[in-house]
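One chain of protein is taken out of this complex; the other chains stay put.
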Amino acid sequence: MNGNNTWRHRLYVMIFQTDTVAGRRFDSTLLVIILASLVTVVLDSIDAVHQNYADVLAYIEWGFTVIFLGEYILRLYCSPRPLRYAFSFYGLVDLLAIVPGILALYYSDAQYLLIIRIIRMLRIFRVLKLSPYLKQAHYLLDALRGSKQKILVFLLGVCTLVTVFGTLMYVVEGPEHGFTSIPKGIYWAIVTLTTVGYGDIVPKTVLGQIISSMVMITGYSIIAVPTGIFTAELASAMRGEQQQHDCPVCNKGSHEPSAAFCSRCGNALFKKME
Amino acid sequence: MNGNNTWRHRLYVMIFQTDTVAGRRFDSTLLVIILASLVTVVLDSIDAVHQNYADVLAYIEWGFTVIFLGEYILRLYCSPRPLRYAFSFYGLVDLLAIVPGILALYYSDAQYLLIIRIIRMLRIFRVLKLSPYLKQAHYLLDALRGSKQKILVFLLGVCTLVTVFGTLMYVVEGPEHGFTSIPKGIYWAIVTLTTVGYGDIVPKTVLGQIISSMVMITGYSIIAVPTGIFTAELASAMRGEQQQHDCPVCNKGSHEPSAAFCSRCGNALFKKME
Amino acid sequence: MNGNNTWRHRLYVMIFQTDTVAGRRFDSTLLVIILASLVTVVLDSIDAVHQNYADVLAYIEWGFTVIFLGEYILRLYCSPRPLRYAFSFYGLVDLLAIVPGILALYYSDAQYLLIIRIIRMLRIFRVLKLSPYLKQAHYLLDALRGSKQKILVFLLGVCTLVTVFGTLMYVVEGPEHGFTSIPKGIYWAIVTLTTVGYGDIVPKTVLGQIISSMVMITGYSIIAVPTGIFTAELASAMRGEQQQHDCPVCNKGSHEPSAAFCSRCGNALFKKME
Partner (left out) sequence: MNGNNTWRHRLYVMIFQTDTVAGRRFDSTLLVIILASLVTVVLDSIDAVHQNYADVLAYIEWGFTVIFLGEYILRLYCSPRPLRYAFSFYGLVDLLAIVPGILALYYSDAQYLLIIRIIRMLRIFRVLKLSPYLKQAHYLLDALRGSKQKILVFLLGVCTLVTVFGTLMYVVEGPEHGFTSIPKGIYWAIVTLTTVGYGDIVPKTVLGQIISSMVMITGYSIIAVPTGIFTAELASAMRGEQQQHDCPVCNKGSHEPSAAFCSRCGNALFKKME
């Protein structure tokens, strides 16, 4: 283990981990830079700002690209497995953070690069993921994972409802009231069922208003379904990472994480191998 | 049992069941065809597409009708009880999938057939119902069934609220602000209570705006009711019911989920193995 | 007990109770008549109907008034305590059902009578209240009663939020963008916080849009509060009318309705007095 290797390892600990003071300082600095680069993108999109400061903002953007490029090279350099890092999720996000600045050299007015520049935002999560403060996200993700299948069934039902009602309204209201096609009707049905209600397309005929009322009350009622699914899952996730193991005597199904005996019948949960 | 019968039975297993490889393949194919026929209907409703490809789409629709007709005949042929199938829910849906194509021969521009063509979508559920992946829908249906009566009471209350407030607004705001009749007022009340809020009819007078505010806050608060009903049902469906286990002394059959002693006779439900 | 008295009592049982066949028949007939009178009111408010059938509907309305008058007199006659009935909630609602028809003799175009005519709707609940089918409403009312105080605190918080944000927007946006006074601002804040969003008054300035965004996200988040309150109450109401009584040994606080022994420690809940 020569000096170079040690230095690389210390760099690795600082950049990729969060346990040391230097690591935390690095993360905070990165967070500020990412947020600053986001603000630049947002400001640049405002017309009044763009007309007066387009050049300044372009230079600043260039600066950020150089910083992110440097960081990317550092990460590649100090990572024990550079290729694995390069093709990991965050490795690709890090790469994407550099691409728009370089592409902008060739295509001067590439609006679509904006999206990529905003995707940098995802890098915030890398920094935050490491923070011990946000461990609570765990429960939420657990509950979401547990309710995935039920949510899918629910979304399938919503799709069906929306298609049927959208078609019905297209037939009932017709193009003269803004329902120019079935996709438009489906768009209207989504706007109505989710209780967003822009009001850009509204029913004009009596029959159309009766159908709309049905859609609205349906939407208002079935909002209960995802909430119910998620709440039930979250409640069971919070009740503890209870041990799922049937008691051999009384069949009580879940126990405290460190239970040796069943809290209902007092029998040993696991027979001692003698 | 002759060869013909065996062949019919094997067809039956393939078409109606999902346990065999052939059955699953048949279901997947059918799913793709149904989705394709839906896409055709949707595309045909878009004006730009209809003007250029009306003929092509009509031919494709004909193709789908022929396929569905063939499938329907096959189902009738291989079903052990053809009449019972024909009058079952899915039998009627299958029949409906063929009708519009045939009716279109006589009525060239029958817009209302669109609805029937969309109802084909329900056939998707037949295919999915068989899938073991969607067993989770069970919990949802259980919870919905358990909360049916409570939901009905809730809907009755909503109807009353909406009628009273709709009439009130018709009297307060009057036809000059868009509340041309009581049904229109009820429509407005539904739009507001469900928090959809199109904005096509809005209160203009001060009194009207005060009443609206009451309706909105009511609507915002009572959204809690269906959610609460459904969540409570789902949580109890997921938690599992009372423990079914006879008390060895008094034979009381069901106990609190984590009871260690019988609440009637006080004896231990589970004998400790010593 | 003479014949007259017996007859009055039998009439009382039929009209006020629901256990006999005659009583149920009376209730059903009344339900149909009330609904028919509601439909008449609603139809009369539609301009096209009013212009053509105003006379017919007025006669029908007269018929209903006569029927309700007869019913009211019968109720007064057969009730054991006529005065107590007359001043009970439903007694007053029954009286209100007759008033508009009689008042209409003197004031020919009394629009405000409409409200009273709609209040007849409340009589539906009298009929339904007796029905054994709707016992489920009990749970809902229990949960609502249990959460009354918490809901009040919540509504007080909403009122404060809405007043503060309404004033803020009145100052920030000003009359030129539709925020002509603080009450208007409060109306806007209610429309936004409840996620109704008519769009009749919308923020135009940048600062106004930032404040709106805060109001929306607040509204979107605090919808959780009434739902949470109600769900938690309903769940505990459904968990059973558990007995609230501390076990003298282990302090377990709630027990099965008919528990004689604690299900946790097996001790008698109530000491036998010897």
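Which chain is which? They are A, B and C, in the order written, and residues in each are numbered from 1.
Going forward, a contact is a pair of C-beta atoms (placed from the backbone, for glycine too) under 8 Å apart; a residue touches a chain by one contact, two chains touch by 3 or more.
As the structure is a prediction and not an experimental result, all values here were calculated from the model.
The chain not shown here is touched by just one of A:I15, A:L30, A:C78 or A:A143, and that residue is A:A143. Residue-wise, the contact with the chain that is not shown comes from C:T227, picked out of C:T40, C:T65, C:S79 or C:T227.
Across the interface with the omitted chain, chain A contributes residues 38, 41-42, 45-47, 111-112, 114-115, 118-119, 121-122, 124-125, 128, 133-134, 136-137, 139-140, 143, 151, 155, 158, 183, 186-187, 190-191, 193-200, 219, 223, 226-227, 229-231, 233-235, 238-239, 255-256, 258-268. Touch with the hidden chain on the side of chain B covers residues 195-199, 227, 231, 256, 258-261.
For chain C, the residues in touch with the chain missing from this view are 149-150, 153-154, 156, 160, 163-164, 167-168, 170-171, 175, 180-183, 186, 192, 195-199, 202, 206, 209, 212-213, 216-217, 219-221, 223-225, 227-229, 231-232, 235-236, 249-253, 263-267.
FYI, only the chains that are shown with their structure count from here on.
Distance between Cα centroids is largest for the pairing of chain C with A.
Averaged Cα coordinates give chain A a centre that lies 41 Å from the centre of chain C. Counting partner chains per residue, chain B has residues 183, 195-199, 219, 223, 227, 229, 231, 235, 258-260, 268 touching two or more of them.
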